[in-house]
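Heads up, the thing below is written out as structure tokens.
We show some of the complex, not the whole, and keep each chain where it was.
Chain IDs A and B follow the sequence of writing; residue 1 opens each chain.
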Amino acid sequence: MTTTETAAVEPMSLAGRTFNSRLFVGTGKYPDHATMTAALDASGAEVITVAVRRERLYNEQGESLLDAIDTSRYTILPNTAGCFDPEDAVRVSRLGREILEQMGNPGASWVKLEVLGDKKTLLPDPTGTLEACKTLVADGFQVLCYSSDDPIAALRLKEAGAASVMPAGSPIGSGQGILNPANIVLILDLLKEHDPTYPVIVDAGVGTASDVTLAMELGADGVLLNTGIAHAQDPVRMAHAMRHALDAGLLAYRSGRIAKRKYASASSPWEGVIAHIPGE
Amino acid sequence: MQIIVNGAPEEHPDGLSISDLLHAHNLSAVPCAVEVNKNLVRKPQHDEHTLQEGDTVEIVSLVGGG
């Protein structure tokens, strides 16, 4: 008999720290701060992403993001969204670190590295991302590195010292889910081959809960998403959905699913049937 | 002297420090980071770093993003 003491989802190790939640959520695109904070809470996330942007010097904008969020509660992960070359991504990474150090936030040495290749797809530039990753690792950053789902591109980022490689399921904000599960599996194979706890986080493209469940069932360590919650009609409820979806996928992955069979396999016994069975 | 701050030209007296600039924009108490000519100037240097005619300054903070 196989039993389980508990359905608890084991914590995840990332960049030297431990997290109970494997869901990483963005803070962009919410209709308002109240919805955002309620959705962050509902998601159970412990790490949230933010962008680094110019202060608006002349027009007042009301409450700032940092006023809205209880920053003591979250590891704040600054991204380099909007950067198309490695130099800009390194500059933005350092600016983000500078702010988070002032705040004493544990995300200070972390960066979600994006070096984009194209404005229509927002897919990463493999060579530019690799170059920026190397520079940032040398500069002491914990680099959580956005990648395409190209297995070799992902492997090179791990080799360059990324704390986590984060392959896209599909283009950012596209809601297409995981277009190529086989590539995610190859990434997991290559990056975890001699390093089974190396964290791989599926980032980008999640549209709905089943995308998250699938990512975890493939063996990913976590999922990062933003638009799928923020632009849902009911973001807070969708945040709950995503949290359940992640637990569902992780538990299912750990449970050893049944193999797929072409034909049926009866759930009820044939023995003791009182009906006429054809051919018997 | 003229400097470029967040993409727009501004006139300031000579000898302006980064701290002075942040003060002028009511940003002294706000978590932000400052770059001069694409190089980060960390907060402990804000008092002593004097801006020069033609400097390009970026003052950034954190906003919602994914």
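Observations, loosely collected:
Convention: a residue touches a chain if its C-beta (ideal position, glycine included) is under 8 Å from a C-beta of that chain, and two chains touch if they have at least 3 such contacts.
Since this is a predicted model, take the numbers as computed values, not measurements.
Overall, this complex is built from protein chains in the amounts A x4, B x4.
Operating definition for what follows: only the chains that are shown with their structure count from here on.
One inter-chain figure worth recording: chain A and chain B are separated by 34 Å, centre to centre, where each centre is the mean of the chain's CA atoms. For chain A in complex with chain B, the touching residues are 26-30, 36, 49-55, 57, 64-66, 76, 78-79, 81, 91, 94-96, 98-99, 102-103, 172-173, 225-227, 230. Against chain A, in their complex, chain B makes its touches with residues 5-8, 25, 27, 30-33, 35, 38, 40, 42-43, 58-66.
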